[in-house]
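Only one protein chain is missing from this complex, and each of the others stays in its spot.
And then subunit A:
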Amino acid sequence: MKTAGEAALSRDAEYLEFAANRTGHLFRSACLLTGGDTHLAEDLVQETLGRMYAVWRRSGRFFGSRRIDNPAGYAQGVLYRAFITQRRRRSASERPTGELPDRPGPEADSTLRLTLLQALARLSPRDRAVLVLRYWEDVSVEETAGILRCSSGAVRTQTSRALARLRALLGDELADLVDR
């Protein structure tokens, strides 16, 4: 039987393995959610990993031995909900600007990516979350509803509206850029 210290070390090792496997994807999702703001994305990922670490370190003896069957899915849900909560909090102190700020893009010659990121940054947090879940994560409507804690119908409606807004922002740019 493991001692408490050995169990803690084992849980730390499990957490690090999970973080090593999932940090990349979480960070990329966060970058899309934040419209390419890598600072905010890092903040979101650390918040998500922090909650995962806290769950991992729970001792069965004192807090119950609830196990998470799908840690990757759990972290995904944490990330998206944390994003929406964070943006809700920030919106009280931030004022929208007329022009899009220059965002640090992933690479210098990434016109296509910057176009998408700048358009995403102009959508509401919930619109962004729905689009990133559906078109980046390839998550079903039902799973999206579970993550965002709303009905499937709401997800369908929101997806449709968010797509229309994005299309309006991008105009024909997307097709042109993809064709290059």
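As a working rule, a contact is a pair of C-beta atoms (placed from the backbone, for glycine too) under 8 Å apart; a residue touches a chain by one contact, two chains touch by 3 or more; residues count from 1.
Convention: contacts and distances are computed from a predicted model.
Colleague: There's a gap in the complex where one chain should be. From "LigA protein", "Gfo/Idh/MocA family oxidoreductase", "Putative hemin transport system permease protein HrtB" or "ATP-binding cassette domain-containing protein", what does UniProt name that chain?
Modeller: So, among "LigA protein", "Gfo/Idh/MocA family oxidoreductase", "Putative hemin transport system permease protein HrtB" or "ATP-binding cassette domain-containing protein", the name matching the hidden chain's UniProt entry is "LigA protein".
Colleague: Which of these, A:S29, A:Q76, A:T144 or A:Q158, touches the one chain of the complex that we don't see?
Modeller: Within the whole complex, the residue contacting the unshown chain is A:S29.
Colleague: Just one of A:R51, A:R81, A:R122 or A:R156 touches the chain that is missing; which is it?
Modeller: A:R51
Colleague: May I ask you to list the residues on subunit A that touch the chain which is not drawn?
Modeller: 9, 12-13, 15-16, 19-20, 23-24, 27-29, 31-32, 37-43, 45-54, 56-57, 90, 93-94, 106-107, 110, 112-113, 116-117, 131-132, 135-136, 138, 160, 163-168, 171, 174-175, 177-178
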